[in-house]
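With one protein chain withheld, the remaining protein chains of the complex are depicted in position.
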Amino acid sequence: MKAILKIALGIIAAIGGFLDIGDLVFTTQAGALFRYDLLWAVVLGVIGIAVYAEMSGRVAAVSGRPVFDVIRMRMGFGMGLLALVASTIVNVLTLAAELGGIAIVLELLFDAPYAMFVVAAAIALVGIVALLPFGGIERFFGYGGLLLFVVVATVFHQNPDWGEVGRGFIPSIDSSTLYLYFVVGVFAAALMPYEVHFYSSGAIEEGWTEENLKENRLNAIIGYGIGGILAVGLVIVSGFLFHPLGVEPDNLGTVALPMQGAFGETGLLLALGGMLFCVGGAAIDSSFAASYNLAQFLGWEWGRYQGPRKAPRFTASWLVFLLLGIAIAQSGINPVDITEYSVVLAVVALPLTYLPVLLIAGDRSFMDRYANGPIATTLGWLYFAVIVVLALAAIPLLLATNAGGG
Amino acid sequence: MIASGRKRARSAALAVLAALAIAFSGCGDLSNDELNRGVESLSALAAQGELVANGVARDATKTTYARAMARTLSEQAEHEAEKLADATLEEPETDDQRHAAVAVAEEIAGLLSTLQTFPGDEHHAELVEKHLGEAGEKADAIVAQLSGDAP
Partner (left out) sequence: MYVVHRLLDEQICDAEGKRVGRVDDIELQGNPPRVTALLVGEGLYPRRLPRSLARLARRISGPETWGKNALRIPWEEVDELTSTVKLRKKAEDLGLGQGDDPGRWIVGRLPWN
């Protein structure tokens, strides 16, 4: 029993930072616009990140190579540099959106200006990173994110038409460009690359070996499964409340309204608290991912476990990225708008970082007997096809729908 | 502080387009569809405002949350009002609806502003909720008229 609890807690810690402002925004908007019709896209995205993360974690544990090591080694300098530049831009934009998201939630809880909260959030993050060990950081945000289970409670409180909900899990393609845009958006928000890059580097921070492969698989399936349940819940509560009223959730605060409706102030506080930890965890993950990728590509010493003295360039780059994120978050652009772009750009850049991992994970000369089996190979290539299609469609759809504005 | 970036960006984009249109004379006015869209968003704002007001009326929410939400929604309604008021219409027959829409937008902005000022007052919130409901219905009526006018 104790072992199960330990594993469960480990899983939860591992996936903190998965549900980020992108998921909060896109799921709520998807529910408001299309009720339950996009639930299948959420599930598709969640399975996708489980596949990508499992492969990355396995590669890291068996070969000691995190994602950008794999990318540089397999794709060479030129293509690797392209992947690095694209990935860095996406990560910095994501970080800015998350910092802005933290500030918005704080503004909803306390009476003080947004700008102040952005800086306060950054300082708090630096403090948390400086004071807690790597595992502690993960646990802090992972457990806090569990507050968001009030969403699941809200679903049952609302008691929607379960038949209708069930039909939402069956894929259907509406021809409207807005629908297709949200298919891409919901999927991409679930399959954010920073999460996987952070996860694979985290595996090495924690000194994973072949013995951790089972843990890796549990994290991928159960961990992201839990995240997926929350994402599905967000679509349902939003679809139930907002769709009939025609509400357009353009604000982050709107995400918490269904929980307020169901459970009053308690529901609201649990929802906002959960959102705070989720977005905070995502800020950590995306900022670290940016530094991990840069350091790994260039061959610098890296890792939170090394400490600032042994990995000074890695540490300095993390601070620089944090400052860039603050600057963008303060620039007056609505974080929700930044999110629309960071999510879309993420899926456009995704093939570049996904393919090398897929190739190495299936390569016996690197992975020995831990190379992709038939299931992993099939899923891996299937998802590569899906990702490429969505990557090509993403920008045209973004432009055609005016970033979901219709 | 947190203006609705997307609506603002759209207003800005429309303003730029309008300016270019004036320079190149004649085209780029607010089409019937866009007017429709604008009024629909008013209905959405009113609906969301109702939910927030309802929370205050039942004493089932946090005042900072209600205030911040009311402020944001009010600003969005105000922007929509400005956008509708500034635009030149493609179909001048819809001018009546446009004026009505601006009035509704102003009304919604005002009601939300009241909620922003009194985020803990249950009595005020009840009234705001009721009036927002009415304003939302007015917006829906305008949309219906516009759709009826559409060829």
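Here the chain labels run A and B in written order, and each chain numbers its own residues starting at 1.
The rule is simple: contacts are C-beta pairs under 8 Å (C-beta built on N, C-alpha and C of every residue); 3 or more make two chains touch, one makes a residue touch a chain.
The structure presented is a predicted model; accordingly, all values stated were derived computationally and were not measured.
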Chains shown that the absent chain touches, full complex: A
Hidden-chain contact residue, picked from the options A:V25, A:A41, A:A311 or A:A393: A:A311
Given A:W302, A:F321 or A:Y383, the one touching the chain that is not displayed: A:W302
Contact partner of the left-out chain, one of A:G76, A:P171 or A:G207: A:G76
Contact footprint on subunit A, counting only the chain that is left out: 63-65, 69, 72-73, 76-78, 80-81, 130, 298-302, 308-313, 315-316, 366
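Everything below uses one rule, namely that only the chains that are shown with their structure count from here on.
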Partner subunit B, residues of subunit A touching it in the complex: 104, 107-111, 113-115, 241, 245-251, 253-254, 256-257, 260-261, 264-265, 268-269, 272, 333-334, 336-337, 340, 402-403, 405-406
Touching residues on subunit B, where the partner in the complex is subunit A: 1-7, 9-10, 37, 40-41, 43-45, 47-48, 50-52, 54-55, 58, 60-62, 64-65, 67-69, 72-73, 76
